[in-house]
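With one protein chain removed, the remaining protein chains of the complex are shown where they sit.
Up next, subunit A:
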Amino acid sequence: MSELAITVIGRDRPGIVADVAEVLARLGANLTDSTMTRLRGHFAMTLICVGPTAVEVEAALTPLAADGQLLATVRAVTPDGTTAPAGEPYVLAVHGADRMGIVAAMTRVVAESGGNVTDLSTRLAGSLYVVVAEVDLPLGSADDLTGRLSGVAAGLGVGFSLRPADPDLL
């Protein structure tokens, strides 16, 4: 069964999710993992579904994009059968005056430490720029990474925190 990666982005309006989900349901596409959010007035959906072919989904979504307000892409992807090595979950928060390259510089440090970004969002509010990322870090690497991030953050003039996000099993 083919696994599809679908993105839909466009001017936000009520009913986008229902419209797209309805199209997929009619095709017998099973919506698995997805994230949908509003980014500066654009509604952005990234989702994985299984069932129909990419051609079928593209054809079914075409009427929704006909007014030029929505852009949809569909790609077949290979199911991810690999399991990432277990790391320690952390939350990295960065905030400061907006400038070029904050995400690039901070995530480069994380990558060079063997850390893996599993979730990330950014917001620009006035002149304030905020990055919040979920990162998996190699065991015992957090202190060293904090030191490296401090140097880069100081150069960028931003503040940051790196805190454990380990859940409590109840």
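General remarks:
Everything that follows uses one rule, which is that a residue touches a chain if its C-beta (ideal position, glycine included) is under 8 Å from a C-beta of that chain, and two chains touch if they have at least 3 such contacts; residues count from 1.
Just so we're on the same page, contacts and distances are computed from a predicted model.
Missing chain, UniProt name from the options "Methylenetetrahydrofolate reductase", "Amino acid ABC transporter permease", "Peptide deformylase" or "phosphoenolpyruvate--glycerone phosphotransferase": "Peptide deformylase".
The residue touching the chain not shown here, chosen from A:Ala86, A:Ala104 or A:Ala125, is A:Ala86.
Considering A:Thr7, A:Thr35, A:Gln69 or A:Ser161, the position touching the chain not shown turns out to be A:Thr35 (whole complex). Remark: the omitted chain is touched by one listed residue; of A:Asp67, A:Asp143 or A:Asp166 this is A:Asp166.
One chain of the complex is left out; on subunit A, the residues touching it are 35-37, 86-89, 118-119, 121, 134, 136, 165-170.
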